[in-house]
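With one protein chain removed, the remaining protein chains of the complex are shown where they sit.
Presenting chain A:
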Amino acid sequence: MAALCHFSFVPSHLSLSKLFPISRQQSPFHALNLTTSSNPSLAAADSQSRLWSPSFSVTASTTAFAPPEHSESTSLGDITRSDFPILGQNVNGRTLVYMDSAATSQKPNYVLQAIREYYESSNSNVHRGVHYLSQKATTAYENAREKVAAFINASDHREIVFTRNATEAINLVANSWGDVNLGSGDEILLTVAEHHSAIVPWQIVAQKKGAILKYVGLTADDVPDIEQFKESLSKKTKLVVTHHVSNTLGSALPIEEIVVWSHNVGAKVLVDACQSVPHMLVDVQKIDADFLVASSHKMCGPTGIGFLYGKIDLLSSMPPFLGGGEMIADVFQDYSTYAEPPLRFEAGTPAIAEAIGLAAAIEYLSSIGMQRIHDYERELANYLYNSLTSVPNVRVYGPAPSKIIHRAALCSFNVENIHPTDIATILDDQYGVAIRSGHHCAQPLHRYLGVNASARASLYFYNTKAEVDFFVEALKATIDFFTPYK
């Protein structure tokens, strides 16, 4: 059925599922089965990797995590674990306890399958060519864009620009919007808790343009100081760059209000939603942000793709970022004309398979339900925080959770007199627990807190309370290991 006309966009009623038939076994809905997956080879792998010991206290001989044999609870973690093939493996002789999802999340079979099937049946370059495969690929790619738009409730799919990751998205805004809109004396307002990717691109642009970066500090509760924020806003503020959920403090900011206050002084707002989009419902209509960025790899999608959300008027007014194929309309020897957004900002062949993987991830997450994920993670967050703070000499950064204050399911912490790298190394080497140590791409924050580095355990919906228990026991044992040398 050769198409005689070449069309760039597929009408939105065409759904993804027609393009790559996924076997029912791999559909996201199988995740809701209580038994392990119906895929026989996967079940075999599961039983091999599980240690069916009823207890998981840390003793000298059984320092391995063992999920409960017959789970009384049907927590989301217990249910979804089997969807993630990587979680069953052994690390240094122990079952992996993965607590570094804030750095990158693991991928379910559904996503892996989608990427594979794209390459097996649909791969072709997009937006060019009239042959069957190229249309198939283009359709899939543009459907992915629509999926992302729907996921964050953007009003128009053209407001989604695919980038390599959130970092590139911020660089895009800095070099495109920032270049034409920032001038000498203009201010960019950030918090000290921002990720390096939200700071450095602005430092570079500000230096070129003569703009100034201003920072909002933390309160005694380790949250960004909202009062100080309000006071720092002025007519000079052209842009506010802020996280939604902090990757170190675990705190969430009142984003909607921040946007309102910022708009009142005429400033635009860029929201770094890397730690929020994967974990909760994010509605850009409610937030009313001008720009919002997120990365696929933190939300069960593949690496190599992320997106920038920008209001269509803004995007239309912005000059290109990278130049090349795809983002042009006509090319002459001495000049070119450019495409409309979003393609204006997508130079060269995009990460097509990755976009499709991201779409599959969104489908997977949606099949569970973002609200359900969020509720479960709140439980985990409180459990992690309470368990961790019960260990002597441990200091957790960020606010204590309460009815009003919701923490993300992550804790950055330090143990008195023991370097976080030491903790992380032994936790990994002796217990198979994967946490992160370092500054978590937030050096200004660590400097502000007066520490060189911290350890961080970050959870996702595939973690369980049992794993948290194991982690805390392993942590105590690790602390004991180092104590004689201090």
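Simple rule for what comes next: contacts are C-beta pairs under 8 Å (C-beta built on N, C-alpha and C of every residue); 3 or more make two chains touch, one makes a residue touch a chain; residues count from 1.
One rule holds for everything that comes next: contacts and distances are computed from a predicted model.
Trainee: Unshown chain, UniProt name, "SufE-like protein, chloroplastic", "AP-4 complex subunit epsilon", "RING-Gid-type domain-containing protein" or "Epithelial sodium channel subunit beta"?
Mentor: The UniProt record for the chain left out of view names it "SufE-like protein, chloroplastic".
Trainee: Pick from A:Gln228, A:Ser336, A:Asn386 or A:Asn452: which residue touches the chain that isn't shown?
Mentor: A:Asn452
Trainee: Of the listed residues A:Val148, A:Leu343 or A:Ile418, which contacts the missing chain in the full complex?
Mentor: A:Ile418
Trainee: Contacts of chain A with the missing chain: which residues?
Mentor: 92, 418-419, 421-422, 425-426, 429-430, 437-438, 452-453, 481-482, 485-486
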